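Here the complex is missing a single protein chain, while all its other protein chains stay put.
After this line comes chain A, so read on.
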Amino acid sequence: MSLMHASAEPARLPTSTGRVMAWLLLATLPGIATLAWYFGWGVLTNVLAATAFAVALEALVLKLRGRSPTATLSDNSALVTGVLLGVSLPPGSSWWLILVGVVAAIVIAKQLFGGLGHNPFNPAMVGYALLLVAFPLPMTQWAAPHGLFGPEATTLPDALRLLAGLTDPLALDGMSGATPLDAFKHKPEAVMASEFWASSPLPEGTMNAWHSVSLAWLVGGALLLYKRLIGWHIPVAMLGAMAVIAALLYGVDPSHYGSPLFHLLGGAAIFGAFFIATDPVSAATSRKGKLYYGAGVGVLVMLIRTTGAYPDAVAFAVLLMNFAVPFIDYYTQPRTYGHHAPTRGIKVKRLEDETEEPR
């Protein structure tokens, strides 16, 4: 297995950026459909509003920058950012929350840095992290899994009213809920994990819904892998690191730590591994670097989930590792064929080398 490969990754991409992004959008469909199936119309209103804001703002900023909006918009990257941000938000978010997130993602994280290809941070995750820090209350209200058409489901008019900000989500009875990670985070110290789950802390079917959604993202990720739009390195390294750490912690103390399966399927890990961390602009470049990058994201996710204040951590972990990408790229530059391996860092002459010198 050769980890060091001299040719650049994008050289293998079969088509233009627009086509790649279109396939990426296609790959999000199973995940979006499953999310909507379990969590209702609010998912779809989120995605539609976020994409509409993203495209409009991108066009506006491009016009201000004196670029042709149509030429740049056809790369579909604003659509992808909108979709990725839309599915990350709690279903049934109101328009101002989505708008603030999209402004942070498209205007600040992407266009102010120079547009697609120049952004050091994943735009969708910048938007998400900003919202999570700025509006903790609406960002942690996750819908209960009442489905699209069930008796308790939020109807489409209700979802639109939530989007317009006319209804307080707390007033709608069916809306309140928590993610499994959030619930487990707030487990009292004295309660064992088995007792905690036996007390059914979540609305019925929540765990099942999250597992199904994770598997749906896995299907989309498999499509990306099959089309060779992403490499296996980042997802495997990230999920592998998470599984190893979760298994170690679970093995030491199963009464207070979640199982590896819970950590992999109970939150945004699969979605993050295939759709967020693999962003070709903000991730590491070489294959070896991608392994380090993915593993770093996985370690940070587990670190924040188990010891931090936030229940899920994919956004923060990805942003932190985006910071580290120049460093990783510097130390993992592949050897050019016919050249020596590059020497990196400061080489300190060892003391014994000096004494052994012939005098």
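What we mean here is this: a residue touches a chain if its C-beta (ideal position, glycine included) is under 8 Å from a C-beta of that chain, and two chains touch if they have at least 3 such contacts; residues count from 1.
Going forward, contacts and distances are computed from a predicted model.
One subunit of the complex is not drawn; among "Glutamyl-tRNA reductase", "Branched-chain amino acids ABC transporter, permease protein", "Polyisoprenoid-binding protein" or "Ion-translocating oxidoreductase complex subunit E", its UniProt record names it "Ion-translocating oxidoreductase complex subunit E". For the chain missing from the display, the contacting residue among A:Leu26, A:Leu64 or A:Val133 is A:Val133, taking the whole complex into account.
If you put the hidden chain back, the residue from A:Leu29, A:Ala56, A:Leu73 or A:Ile108 that touches it is A:Ile108. Touching residues on chain A toward the chain that is not drawn are 108, 112, 130, 133-136.
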